[in-house]
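Sharing a structure here in structure tokens format.
Note that one protein chain is taken out, while the other chains of the complex remain in position.
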Amino acid sequence: MIPSNKTKDVVLTALWDDNPVFRQILGICSALAVTNLVLNTMVMGAAVVFTTALSGLTVSLLRKWTPRVIRMMVEVLVIAFYVILFDQALKAYWPDMSRNLGPYVGLIITNCIIMGRAEAFANTNPPLLSFVDGLFSGLGYATVLLCVAVVRELLGMGSLLGMPMPFFSSPLWDRWIIMVMPPGAFFTLAVIVWLARTIQVEKDTKKETKS
Amino acid sequence: MTIGNHMLHLLVVLFAAVFTDNILLARFLGMCSFLSVSRQVKTAVGLGFAVVFVMTFTTALDWLAYKYILQPYAIEYFRFILFIIIIAAFVQFIEMAIERYSPVLYQNLGIFLPLITVNCAILGASLFMVIRDYNLAEGIVFGLGSGLGWMLAIVAMAGIREKLNNARIPKGLQGPGITLIIAGLMALAFIGFTGVLSG
Partner (left out) sequence: MALREKAWFPIFFMFVITLCLSAVIILFGSITRQRVKDNERIAYERAVLQALPIELPPRATPSQIHNVYITNIQEADASSAGALKYIKDDSLVAYALPLAGPGFWASIKGLIGIAADLRTVTGIAFYEQNETPGLGGEIVKTEFRTQFRGKKVAVKGVPLEILPATAELDENSVHAITGATQTSNRLGSFMNEQLAAWRKGMNNQP
């Protein structure tokens, strides 16, 4: 992956080609647990975008001063800083959501993706670019989670964002309780990964046959 | 509570942590290493033991830190950073100790230790312990149980994946895809254990 300095390339790369979840299935740890409700997933996604973008910016701003030997510790500190701020704000201004998300907001700190972006990109790129990279990495990640959440909430509870949906909340649809439980998240993500990978493989084969 | 009731309660916490509230299959924690190190039973067992060891001790240490450092000064929100530091320091310390005193153990176990620092299950166990307001005994048992549960999941996964080595899996499902499906089936199976704990 050659980092290009053009913003558009950075955006596209972070969002699709290098989309962490599609390609590497890293860091889904925390977030899958909250994907049973779309609203919770949106807040979780916001937390990840907030953290990845701002920590990318901060690490990049500090990169000329940070000694090599403590580089990773500084990255963890910066990431933890933004996560704690978000967690505290949630606790104060949206306590119900804070209780719903439980420890999972805090676990964003150990999220491999964010550390990965800081190491791979923010350490060696200018602040604005690092911010954009972090922003779109986080968005790509949040998008996949939202896909899982939409499937789970729709099929499992017949609603989206808490509002009952036309067909799925009627007696005609027998709610798939399995979608409300952990296995549902595993299966949904597996299907999404399958679709994404198959598309990717087809794209790669087309590229190969063209060249 | 009588001693008998107390022991029973701890056993329930242990059982729940291993089976019904499995930190990986029900709580989704520790999946990074789960997805990548679960190809061979041998490595899975090694990593599993390391996780059990670290998790049990760090939940105890984190409980003490929470009770005697964070709470008295009302800075509970620092628990994220403090727990991570404790975990990293403990792993570092153990790695040095093992390397020094038992090269054999280091060969089998020590190489997994750096992988553990980034394992979200370790931090997650401590965070859950705080949320559920466990006392020290419950916390340690919970840590032990979570570690055992995680190890059980990864060893079972490795066993299944070894058997699948010769299966023809569609290209799109290879790697993470099929692992997620197996995990889902395992999670489904573990839900069956809920009936064991009644009343």
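General observations
Each chain carries a letter (A and B) given by its place in the written order, and its residues are counted from 1.
Note that contacts are C-beta pairs under 8 Å (C-beta built on N, C-alpha and C of every residue); 3 or more make two chains touch, one makes a residue touch a chain.
Please read all numbers here as calculations on a predicted model, not as lab measurements.
When the omitted chain is restored, the residue from A:L32, A:V48, A:V78 or A:I108 that touches it is A:V78. In the complete complex, the hidden chain is touched by one of A:I70, A:L128 or A:L161, namely A:I70.
Think of the hidden chain as still there; on subunit A it touches residues 36-37, 40, 62, 65-67, 69-70, 73-74, 77-78, 81, 84-85, 88-89, 91-93, 95, 99-100, 102, 156-157, 177, 180-181. Residues of subunit B that touch the chain left out of view are 21, 74-75, 77-78, 131-133, 194, 197-199.
The rule is simple: only the chains that are shown with their structure count from here on.
Within the complex formed with subunit B, the subunit A residues making contact are 25-33, 76-77, 80, 83-84, 87-88, 102-103, 106-107, 109-112, 115, 178, 181-187, 189-190, 193-198, 201. By the touch rule above, subunit B contacts subunit A in their complex via residues 25-32, 35, 77-81, 84, 118-121, 123-124, 127-128, 130-131, 170-174, 176-178, 180-181, 183-185, 187-188, 191.
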